[in-house]
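Note that one protein chain is taken out, while the other chains of the complex remain in position.
The first chain written gets the first letter, and so on, giving A, B and C; residue counts start at 1 in each chain.
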């Protein structure tokens, strides 16, 4: 019996099937990724960290932690980097793109945490380009620029300088 | 509603009752130990470690880990020491007394782990005193002396020098 | 002796470790959201001082004094930030008969005024960045300031007299920009420090930040230490510090040390402090400001000199004489570099990433020191600075220290919040960093144009990640037999969801 997953990492969707390998060897699995079959030897530690070996690939060893980020999304920690993976075509958020990002449509810029608006850098009607700062919110002793992720025109500004904001407060809408 | 426990630590049994304290203050409890009531403020971390404060006792702070040892027994880790605690009068094993110990009756000396008998130091009929070595088992690159815990007379010796033993193998019986 | 630590996070734990090593009892204070914080668990006693916002807890002098009294504390360690450079707090401690582990209130007040500090430096014969010596009050007309600006010369900086950390500071390239800059700086300074006074300072061309740690006892002995370089800054915030500096020769080291010591003597400084300087391309240094407290980056000095600065702070406060060998303090042994690990997402313009740390594995082994304020399960609250750990690497030389830091970063694992670890993995591989070719403008210049993620993943990484995600889900639902599916907390609750993820 094999189990199939659709997993997206960094914008690329992969089909991964997992089935038990040689029953005599505990922890042996056959993993098929995008049609390529690989033998893997896996252990799962008390803390949930996986030890993955590839006996047929020179015994390559990976110490990997997989942590759920909720919403069918996990973060995979490797020694060299961390990656988000999403199940079933749920889109994993890319590094470098704001949470308010969607592929298209309006951008709703919201306060990521409680704080205070220290600067408003745009007005309704302004044209904005990707990574252009729109509002600066002071929180956790840092001034944090909230930027546009795509080209667009400012539709609405609901922030004013000095205004205290709660997490999730809508500040700017870019159409 | 309060919950009552009989807990033995280092040979002394204590009655402990736990009930929620001020409902307005999360984590507040009233703990009664041997008739003395104490207000405690408790948090339980992700790893299970408890943070115990005594607001009415100068805010004394204890970072404590309680780990089950099975059989109704736990090990309590304090910064200064570790203690075994047993519920409901189940006797907590004392530090310094062999696992084969019982308050009275015959002592059955068993191999604590797989290894090899390197020396047999007693013969049937020998009188033995507490902490007297009876058998030496080599395991984990160490020679381990198995000793008597109480006075008695050797009834039976089932170990011979050089004999490989499995964990739990009966080696000596002291009556 | 019992010491109340008027702080939180890694520095509170650091101070309590020193207390425990010295056999002193430590008293923690905490706000409501910090009840389960590591510094509360580590202390011998812990007392609630108020709601989560710092203004209602860690900044409440009255409550801190009252707790110190109630706890029978003998001394107060302020750490850094919060009330560490607040003269009123130092005075309140003194008035309450508590040893304040730092300089006197008057010295804190003196050095707290950037213009007064410049004047003190000049009196001590220390060069200062060219600028004006008298502050401009909120009411001074802009044209008067413009005249002074012409004297100072452009480009220059408009700075808040009560400033720090780049707040209330504006760069000005020419006279036309001055009025707007003055307005902005006054506004920011007024709201941030309640004091809108400003002053002018020439803006040096790509300076390096080099600072001198000093210890001064109550008996007139001042010991300056080998310098720290902190030129790797993001928006005037230090992110990497090291000792010694590649830009400082032994001669320059002695010159800076001597002048730093004389400045400390001039103002009657006691306890630990740091004289921050700018170093220009020609190797000339200029006094910038003095921090009258323990610095975040004190560990790099400890690693290259073997001196425990926090223990000495306590010993000095209780009247002990400095018995350190001055030569040892000035002679670096090897090289140490500190990476400030913040709960920030470097791939989203370093946006703070508060939350709960659900998994943590800290690095260890040779040459690595991790000064952390968290454990698995710790919260990173939204109310405070998001520094969670300081990772310090020591090596016999700078390349060895970098190699150890890279190794340690590969071991470090923090889940639940985003951290700056990926940023450091990137930074440590940059040629400019490896070769020491940087100044205080380096990082902002690079970040301004950079869009790629800091720890790019190879195809192999992505493939492993996909396989690991699949195997993890497979285990979580217990589909694997043979005891391989050791299910973690909540696995079975999550099972249904994961089932639904299957095609």
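Side notes on the structure shown:
As a working rule, a contact is a pair of C-beta atoms (placed from the backbone, for glycine too) under 8 Å apart; a residue touches a chain by one contact, two chains touch by 3 or more.
None of the values given here were measured: they were computed from a predicted structure.
Checked against the hidden chain, the listed residues C:7, C:57, C:113 or C:375 yield one contact partner: C:375.
As for the chain not pictured, it touches chain B at residues 3-7, 9-10, 12, 14, 16-18, 20, 26-27, 29, 31, 33, 38, 40, 42-48, 50, 52, 62, 64-68, 72, 74-83, 85, 87-88, 95-99, 112-115, 131, 139-145, 147, 162, 167. Those residues of chain C that touch the chain absent from the view are 13-14, 17-18, 20-23, 299, 302, 306-308, 333-334, 361-362, 364-372, 375, 394, 396, 400, 403-404, 406-407, 410, 487-489. On the side of chain A, touch with the chain left out of the figure occurs at residues 27, 41, 43, 45-47, 49, 51, 53, 55, 58-61, 63.
As a working rule, only the chains that are shown with their structure count from here on.
Averaging Cα coordinates per chain places chain B and chain C 46 Å apart.
With centres taken as mean Cα positions, chain B sits 47 Å from chain A.
Rounded to whole angstrom, the centroid-to-centroid distance between chain A and chain C, based on C-alpha atoms, equals 29 Å. Residue positions 358 of chain C each touch two or more of the other chains.
In chain A, no residue reaches two or more other chains under the touch definition.
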